[in-house]
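Here the complex is missing a single protein chain, while all its other protein chains stay put.
Let's look at chain A:
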Amino acid sequence: MSYAYLFKYIIIGDTGVGKSCLLLQFTDKRFQPVHDLTIGVEFGARMITIDGKQIKLQIWDTAGQEAFRSITRSYYRGAAGALLVYDITRRETFNHLTTWLEDARQHSNSNMVIMLIGNKSDLDSRREVKKEEGEAFAREHGLVFMETSARTAANVEEAFINTAKEIYEKIQEGVFDINNEANGIKIGQQATPTNPALPGSGGAGGAANSGCC
């Protein structure tokens, strides 16, 4: 399938917070959430539309790659967006966020968009982390925040798509070097030289014009 851009995402967070379920929930809607079934997958892709443009999101879960230093460090760098997930019913997963964030900030390129996700919002009765705490953490570290439920599919779409929107905006602003695939952004095959140049340079040019006049 053709697309204008491909954004690479990674999902990070403690084990058991529902990363792969979120991923599957987003990339394959045919898996309808069922009460007594937890299914996840560690890779997935899906097409979305932003600003009339087809954008492919490719999501890689980090599961099982934490054991080696060389793997973690390279993993972050190749992504344009990261979903940092914790489980609202397990306080310790929230407490570990700082470590995850430090890791991400240390190894990723500085433009990577990070979204904080409090997952399992359907289990409100077992909640250990208040929504306000998540919001405060996100505000403090400059992240976008959202509570989701992979089980009810609440906010799952929004989490991935909002992240994509932010990346897209950064491309428009010319912050991301889209010609550099190491940033986790790829220009689609159908988008031949003229097309990819347009959004980036066009956006920058537009801004410059408005500034001058």
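Operating definition for what follows: a residue touches a chain if its C-beta (ideal position, glycine included) is under 8 Å from a C-beta of that chain, and two chains touch if they have at least 3 such contacts; residues count from 1.
We adopt the following convention: contacts and distances are computed from a predicted model.
Engineer: Assign the chain not included in the display its UniProt protein name, restricting the answer to "Protein CLEC16A homolog isoform X1", "U6 snRNA-associated Sm-like protein LSm8", "COMM domain-containing protein 2" or "Nuclear actin-protein involved in chromatin remodeling".
Structural biologist: From the listed options "Protein CLEC16A homolog isoform X1", "U6 snRNA-associated Sm-like protein LSm8", "COMM domain-containing protein 2" or "Nuclear actin-protein involved in chromatin remodeling", the omitted chain resolves to "Protein CLEC16A homolog isoform X1".
Engineer: Identify the residues of chain A touching the omitted chain, counting contacts across the whole complex.
Structural biologist: Residue positions of chain A that touch the missing chain: 1, 6, 8, 20, 24, 28-31, 34, 36-43, 45-47, 58, 60, 63-65, 67-71, 73-75, 77-78, 177, 180-182.
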